[in-house]
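What follows is a set of notes on a single structure, which appears directly below.
One chain of protein is taken out of this complex; the other chains stay put.
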């Protein structure tokens, strides 16, 4: 499988990465090189094989239902580019 | 006389204990070495005040007889580990100015045990790279040079800053991370020792994620023993990481002297890849002979799905990365570049904040997860991962204790030499190391000799899950037999 320029733009938009017109062709080439490389996986017989979900067999750890965190809004927004009254600010979102 | 920064970590520990020098003196020796080595670009951020302050505490602890296991030992920290109040960039512009209000589990453990932080080490952006050329803050230059050449070489990646700093005596040891070979390949390139422990041995809490199911922290140091000491501190259960094993941490240092008598070492025939250089083949044979001489049995084994590990990795890792890196959106931390609306802000921020390799992997990952391709790519790759892991399980079930392979297909290459046109050329660097991540196993890289141009080469040992002890024992045998690599003189100073 290989990607065309339209697909490159579609993926870039899905990934929220702006790409200029000049970037599309090189990206397309690189992505297709990678896709060509991984193509060899199609020769492996994977019938009846379970896809890996966890590399180490163990039970998932769980937390008790207690409040152990919160109460530090100032820290939470400390690194934010734009804030007001401990809110994060973003360009207006229209519904 | 040896400069204090040229001691091994174990020697420095013993010297501090014996009162031969103070932690402050030890730190100062490192700080001046770091200052002189800025040309290598190994450190992204030096934290001398903090280092001296921590050394002062260490000296007091030593004086009062309360020394902790790593008391006063100065270390470098890969800038993928979040450090409280100290800028953390992951080698990316997108995290410019980010100051975590928390400390990663791994570095927390080190400071708990008395170690001293010298600063944050350069790396490939978000740990994506094999040469430390993808860092937004410039390439790391290896302290090594080819005989008679001043061509700048790469230290390997993604823990290139860690490996270079350890090799150049800019710290006694360093934290590193390994998703596809990022500890073992730079260790091999720089004549240092690096271990990627079993997935789940170290907590991932507070370490910037690249590919969650593959990422694992580990140390790079100048000797096998030093690595064992450091891993003993870095590892351990953590209730904040569901994938971190609830297992006690063994006495790794004690395992170093165990030897390999009675062990069976597997030599996987599939690692004899097409076009492997005679030099690498000879190194591999030499390593097998060293282990055999020390009492191990050598047996050829088969790991039939080896060749699919690298392509499967380049589906699984980018897929996870595309999702893990979605949080860098200019809202809560890091870079923000305005746009005409919210989507524009996202797109501009991420276009400006991520480098080329990172964008490439995010896009591949986005593609392989997208509707219509998910089963053909991602699910298939995860099935192949099951097969890769099964290969290892069968080998271990047949009585193999550890597996010996080359660490890299070649010695270090020059900066700018590889991967500019075809990204796959660079990806092939990890052909020997990546299977280990795919199967979640521990792997250690240990220097075993020099190539014809005088550059270090490493061998890799792969162990059973949570059996790092055998790796330390076997790696020590190789280190002893091959002799410790003589690190380069400080041409940069």
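As written, the chains take the letters A and B, and residue 1 is the first residue of each chain.
Following the convention adopted for this analysis, contacts are C-beta pairs under 8 Å (C-beta built on N, C-alpha and C of every residue); 3 or more make two chains touch, one makes a residue touch a chain.
Quick note on the criterion: contacts and distances are computed from a predicted model.
Visitor: Given the options "Helicase", "Aspartyl/glutamyl-tRNA(Asn/Gln) amidotransferase subunit B", "Potassium-transporting ATPase ATP-binding subunit" or "FAD-dependent oxidoreductase", which would UniProt use as the protein name of the unshown chain?
Guide: For the chain missing from the view, the UniProt record says "Aspartyl/glutamyl-tRNA(Asn/Gln) amidotransferase subunit B".
Visitor: Could you tell which one of A:21, A:47 or A:69 touches the chain left off the display?
Guide: The single option touching the absent chain is A:69.
Visitor: Which candidate, A:5, A:25 or A:89, sits in contact with the chain we can't see?
Guide: Within the whole complex, the residue contacting the unshown chain is A:89.
Visitor: With the missing chain put back, one of B:366, B:386 or B:405 would touch it. Which one?
Guide: Of all options in B:366, B:386 or B:405, contact with the hidden chain holds for B:366.
Visitor: Determine and list the subunit A residues touching the chain excluded from the picture.
Guide: 14, 16, 53-54, 58-73, 76-77, 82, 84-95
Visitor: Could you list which residues of subunit B touch the chain missing from the display?
Guide: Per the touch rule, subunit B residues meeting the hidden chain are 81-82, 88, 90, 95, 98, 100-102, 104, 204-209, 211-213, 239-243, 319-320, 322-323, 325-327, 329, 331-333, 342-343, 346, 366, 369-371, 374, 378.
Just so we're on the same page, only the chains that are shown with their structure count from here on.
Visitor: Can you name the residues of subunit A that touch subunit B in the complex?
Guide: My answer: residues 1, 3, 7-8, 11-19, 27, 30-31, 33-35, 37-42, 44, 46, 49-56, 58, 60-61, 63, 72, 75-82, 88, 90-94.
Visitor: Which bits of subunit B are touching subunit A when the two form their complex?
Guide: 97-99, 101, 198-200, 213, 239, 242-243, 245-246, 305, 307-308, 311-312, 314-315, 322, 326, 329-336, 338-339, 341-348, 350-351, 354, 359-360, 362-364, 366-367, 370, 373, 376-377, 379-387, 389, 422-424, 427, 438-440, 465
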